[in-house]
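Just one protein chain is left out here, and the rest sit where they should.
Letters A and B mark the chains in the order given here, with residues in each chain numbered from 1 onward.
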Amino acid sequence: MPLDLTLFGIQMPTLLPIFVVCSVMQILLDRVMSDAGIYQHVWHPGLFRTAVFVCLFTLPCLFIYR
Amino acid sequence: MAVNSLGMGGAIPWKRTFHEWLSLDAPVLIYMVKVVIAALMALWMAMTLNMPDPRTAIFTVFIVMQPQSGLVFAKSYYRVLGTLAGVIVSLVIVGMFSQDPVWFITFFALWIGFATAAGFKYRNFQFYGFVLAGYTLCIVALPVIETPLDVFDIAVSRFSEVIVGILCATVVSDVLFPRRLLDALITSEQERFHNVLATLSDLDSLFTPLDDTNPTVGRFSNGVVGLNAAQINSSFERGTNHKEQQHYQYLNHEYMNLSTTYHSLKSILSVINEHDKKEVIETLKQLYAPIATILTIPAHTLLTPEDLSMILSKLLEVKHSLSLRYEQEWETVEDDREFIAATYLMNRLLDEVHNHCATYLSLLKHRLSGRGSRTFGQMVRFSTHTDNVLVALAALRGSGVLLLTMLFWMGSGWPYATLTITMAVVIGLLLGTLPSPLDGVKNFFKGAIIALCVAALYDFYLIPAYASDMVTLGLLLAPTLAFIGWMTTRPALPIFSFGFVFMFMSQCALDPFYKIEPTKFLESSLAALIGIAFGGLAYILVNFWSCSLTQQRVAKILRRQIVTVCEGTLKVERSALESTGRDLVQQFSTQGRLNMRSSRLVFEWLLSTLEIGRAILAIRRSTQGLSIPHPTITMVLDSLKHYFHTPTAVDKEAVLLLLHQSFEELRTFPRPSEKGEAKRLKLIGVELALIHTVIFNSTTFPLLLEDSCR
Partner (left out) sequence: MNHTTKVAKLIRFSLTFLVVSLAIFLGLMLWNNYMNSAWTRDGRVRADVVMIAPDVGGLVSRVAVVDNQEVHQGDIVYQIDPVRFEHALHEAKALAQTKKAQYAMKQAQSKRRSQADNETISAENRDDAFYDAQIAHAQYEEALTKVETAQLDLDRASVRAPSDGWVSNLLLRKGDYVQAGDKRIALITKGSFWVYGYFEEHKLSLIHVGDPADMRILGTKYRLKGHVESIARGISDRDNVTDGRLLANVNPIFTWVRLAQRIPVRIHIDTVPQGLILSAGMTCSVSISKTPKRR
């Protein structure tokens, strides 16, 4: 994946759009998981949630900085 | 258990002290640690990412940081939206009008006015969003007024700094010893439910007349709006599912209904008391006694679901027997309107208590096992009331203070006057919703002065003497940051601490590089203090809002509500009527400088209005189902509408007479053979009796021009 993206004539690191997309995905995933009751089977939901976000965010980013 | 605890003897106080510490002091300490960590993390990240103004990031942390993570999420959400809106507007305004002062100032003032008005209209954390929308325009558009080409850079960096601050605050508050808003919500719901039971089981307080010293009314009526807000914000938290939210909405809604019914019943009982009808009171007491005994539970015990189900089944029994008794009494004492109204209300109260208990039981079950027993239909919406005059006033104040400070800026030509503008606008945005903004301004000022002293200490002594890198800077800042964290948990000093945070953050040398600039420090401090003074001045000038004016206005709005109910659509939900009314009164009682007495009066007006409105809706609905038209009912409704539109003493007599007539007519009307028809007629009769009683008992009514303000 490229290091940079150009959106509307503004150059930005690819991390930025990935971050935005991941945030949206995280919000949706969070809703699904809380309705499915997954957080009841988790020791520290806050930590879990942050960790899930980190995973979501780092996986695509690892393709940029190999 | 008891033996055990007695045997341990001396250990108990220690244990208790420890538990007390754990439940009271430890959360504050943890919160302080969280604040310090989040703030320093934001500072470090902003500096590492080479952002030009790291103080925006650390300031954001303090704005959004709250003990409960749900509140942090809610605040962050609105802060991001507000900042985004402010950034976009400043790009547009600077882009279009940077060469044209007149239009620049006009649009600036319009936006500030809009933000103030909207912040005033939407309370809770949406309010923060609008505050930030106005504030962001100031901090982005004003510094670049000489160099408009920089606006894009400034806008982007301010926005990214805010994002860094929010990330730090949310992650720290959710990962490090999280405290859930939902837990607090449950505690207050529990408290409220026990309160309800205690009030309802108190037979004597129900039958004693209303007076100012009776605390139950106040106790019963608070917290509807606040709990609703907490419930909305808790939806930002993890693991809050839809079902639980619905439970809270229903509980809130049922609670509103319950308190209206309770209050109506109480006021009617006091009327009967005044008329000295001993035997009627006795009969009513007998009717109510079984309910009271069922609801009596020992103090300081937690209800288990089993207890509750038992109460529920008992309530159901009483309900059956009461409705039987009710039928009998209706036959025997038909001529007594008050009695009919009272028994009807009692019946309704019983119904509502039953529902409320059932929902609460369902919530308990849901929390224990995830299986709530109740299924809910559609969502109950909490409607809000917005008073356009108040909103317009707020907008006027916001724009006015901006124009005033702009004049000051242009007149003096002082480069630091932009800070004056920012500060004045912040004061106008932030303190507008307080009960007494002027006191707020004073507290803000005090906080700002103390913050200036602390910031000066940091800027000119501590930082140059002891700080050499990020670690030492963090260590130096930590005590003050922790102190700010502690202050924000004190309910007594929110505005003071806000002034402190605002001034400390803007004056402490938290730039990416350190510079000693005493003149700049002094000039900008002076500018900010002048800004606070301007903000306070605006509150003094744009404030012709007195107690009696508020009363008049509330009365007018409440009356208009009844007029709308008389002629508007029938699709109005009772919950909408209730929540709008409550929101209105809440808004006015924080805004309108009412004293204790008049705010109680306003609250009574509200309850009477709600009762009449509900009764009118019920009558109109029942009339639709009638096979034979009853012209007197339409006449009654018309005269009610007329009366509430322009109330006069003559009209009041006419309305009462009409009510009486139609009630008599209904009673003497030959009972129709069809059962539904008979039931509807009876219901209309009861509601007419209710309206008659409420209007007749005119001390609790939004018509009289009694001035309780003096």
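Here, contacts are C-beta pairs under 8 Å (C-beta built on N, C-alpha and C of every residue); 3 or more make two chains touch, one makes a residue touch a chain.
Everything quoted here is computed from the prediction, not taken from an experiment.
Novice: Tell me where the left-out chain touches chain A, residue by residue.
Specialist: Its contact residues with the unshown chain are 2-4, 6, 11, 13, 41-44, 47-48, 50-52, 54-55, 58-59, 61-62, 65-66.
Methods note: only the chains that are shown with their structure count from here on.
Novice: Rounded to a whole Å, what is the gap between the Cα centroids of chain A and chain B?
Specialist: Centre separation, chain A to chain B: 35 Å.
Novice: Any idea which chain B residues touch chain A in the complex?
Specialist: Answer in residue numbers: 69, 171, 174-175, 178, 238-242, 370.
Novice: Touching residues of chain A toward chain B in the complex: what are they?
Specialist: 30, 34-35, 37, 39-40, 44-47, 49-50
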